[in-house]
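Sending over a structure as structure tokens; questions will come in a sec.
With one protein chain withheld, the remaining protein chains of the complex are depicted in position.
Right, subunit A next:
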Amino acid sequence: MKETQTIQNNTKTTETTERISGSEAVIKCLLAEGVDILYGYPGGAIMPVYDELYKYQDKIHHVLTRHEQGATHSAQGYARISGKVGVCMATSGPGATNLITGIADAQIDSTPMVCITGQVGSHLLGSDAFQETDIVGISTPVTKWNCQVTKASQIPEAFAKAFYIARSGRPGPVLIDITKDAQFEEFDFKYEKCKGIRSYKPVPDTDENSLKAAAELINNAKKPLVVWGQGVILGKAEEEFKAIIEKAGIPSAWTILGASAIPTSHPLNVGMVGMHGNYAPNVLTNDCDVLIAIGMRFDDRVTGNLETYAKQAKIIHFDIDPAEIDKNVKTDVAVLGNAKVSLKSLLPLLHENSHNDWHQKFKDLYKIEYEKVIKDDLHPTKEGLTMAEVLKEINIQTKGDAAIVSDVGQHQMIACRYAEFNKTKSNITSGGLGTMGFALPAAIGAKMAAPDREVVMIAGDGGYQMTIQELGTIFQQKVPVKIVVLNNEFLGMVRQWQQLFFDKRYASTEMTNPDFVAIAKGYSIEAKKVTERKDLKAAVKEMIDCEGPYFLEVRVEKEGNVFPMIPTGASVSDIRLD
């Protein structure tokens, strides 16, 4: 079970030396790492690299986004749906600082991404030159690794390390800052892929004793509950995971980023945990006797009040990142390592089980949630359209095969609660950072990485307008994404909190919106607005049937709320149904 590490020096040289410029070397590094698409925005300090891109445009497709933030989210969407490293590029100064939100988002959601920034000439560093900013300093707290390159000869090693670090272990964003003189400088180029770094152990060894201890707890459990996160998807462990829960018969709930690792319809899938998750898994978190956390990090949005979180249960925590163990929740058994490896080794140690009585509790609580929340969400009898019925219609029209790219807010919670997923890597959303404006550019990246998949973006009227400029990218690149805006003319989630916790003082949450259909049409995107229930079905069908990009605005009820809800600071079992 030992992960052996090789040192970089041991790798063989794949190409012979050739004398080229630093900027051409950048392109050759990208090609050597299998990059076919990158997202970016040119500017003074990165122009030599763009000049090389021009020469290599038959081999590498550069997508000009309309803002550098859009480039990062597109690279994230690309990475999340494909499992490959997303790449984005920007110039120095404001170009570089505009990447920061996307980098922070990728860091907290463990998304592999390589960011390339141009920098002023090395003789100007520290002189407050035009468009000079200390992007290495600024990006340090939100990158897994970063570096500045001031000599062309440093480029191959920097890129080899960058890609290796971004994709290995717990993935994350890295940044390479290249001074303009290093881009012009000529040197003898050769590329060696990085196979290991002495100080960096991406995958910790899985200890067999901890696996045995975990298996014993699971085998003796009467009321086990699995909570899984994105680690299952990042570790490509979906099959091993399914085998575990099926053999041991364990009801399994997901965090927002874990969604779609197994199909929504799987009988052991009991829904989402957390603030707006499902009733049963939240309530029964405080009733289970063994809680098995797999590739998740006990975020506060998942646990609610830690003082009252699963105190009765033994906690088993599977994770690739040792720093996550005991960070928020004290574990009884920690199993380090890659989920695919550790779950595969766990399987033969488990007894077959069914836990029928325990499953019944989930079913009983689901009935309560259905009666109090889900029924009215999906089959409303009141006049206003609900967000959930739009999701239901999308599920029907896409047969659950679509990738849903959601933004942040009420619609995101509704999308995660009600979207049906048949395939893994289908729920692309900003979980940890909660970045409004994520969805539109992320959907572009997702669709370009997986052109054969239906990609449906869902945003609110607020978040949509934060990166609405990326309609230009969709127009220019002809990306056939389906854009759904659930318009309630409010920043809905904040408004919901104002209603519940601030006596309905709706401070700065009401929005006067433009004619979204006209804007989409301005970019030659087919567009429609639905205001009545009777038109919804046909409109969604028209959208899905459309071959190119399509914009659908649905006017939903203005003051709809998302329930269930765990108020901040409350226990998961005190989840409110209304």
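FYI, a residue touches a chain if its C-beta (ideal position, glycine included) is under 8 Å from a C-beta of that chain, and two chains touch if they have at least 3 such contacts; residues count from 1.
In this section, contacts and distances are computed from a predicted model.
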| item | value |
| --- | --- |
| Protein name, per the UniProt record, of whichever chain is missing from view ("Acetolactate synthase small subunit", "Aminomethyltransferase", "Hydantoinase B/oxoprolinase family protein" or "Phosphate transport system permease protein") | "Acetolactate synthase small subunit" |
| Contact residue for the chain not shown (choose from A:K28, A:K144 or A:K180) | A:K144 |
| Candidates A:L31, A:V136, A:I396 or A:V494 - the one touching the absent chain | A:V136 |
| Candidates A:A32, A:A129 or A:I197 - the one touching the absent chain | A:I197 |
| Positions on subunit A contacted by the hidden chain, ascending | 5, 7, 136-137, 140-141, 144-148, 165, 197-200, 321-327 |
